[in-house]
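Beneath this line is the structure, given in structure tokens, with notes to follow.
Yeah, one chain of the complex is gone here, protein chain that is, but the others are all in their spots.
Entry: chain A
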Amino acid sequence: MTVRVMIVEDEPYIVESLEFLLSRDGFRVTSQSDGDQAMRDILNDPPDVLVLDAMLPGRSGFDILREVRNTPAVQSLPILMLTAKGQQSAAEDAKKSGVSLFMTKPFSNAELVDAVRRLAS
């Protein structure tokens, strides 16, 4: 069974590159650019791995992260968080909120795919 990865990201080019990379690696990829809609999608039909941008219009990536961790049904969903804000504090915040993995943009394609693979297994 193919692993489903959901990308929550509002930068269309990044979504495009992520979809390309992950589908090439055999994942089934969906994407969503709005935070609120993404949260609904997660609850309706939880993916196997979530790739989450920190800054989103509507609900931010951190909000989604916390909400997921507080919702029993999807509590253990593996989440890879991406952020373009280069501060250390963002990584710490994310860890505290229960992120599985955390990467800073720009990222290395290989590392990113590797991270998703690890989360999927």
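Simple rule for what comes next: a contact is a pair of C-beta atoms (placed from the backbone, for glycine too) under 8 Å apart; a residue touches a chain by one contact, two chains touch by 3 or more; residues count from 1.
By our rule, contacts and distances are computed from a predicted model.
Considering the UniProt annotation of the chain absent from this complex, which name among "Amino acid/amide ABC transporter membrane protein 2 (HAAT family)", "Sulfate/thiosulfate import ATP-binding protein CysA 2", "NADH-quinone oxidoreductase subunit N" or "histidine kinase" applies?
So the chain that does not appear here would be "histidine kinase", according to UniProt.
Among A:Ser17, A:Thr30 or A:Thr71, choose the residue that contacts the chain missing from this document, as touch is defined above.
Considering all chains, including the one not shown, the answer is A:Ser17.
Residues on chain A that touch the omitted chain in the whole complex?
10-11, 13-14, 16-18, 20-21, 24, 55, 57-58, 84-87, 104-110
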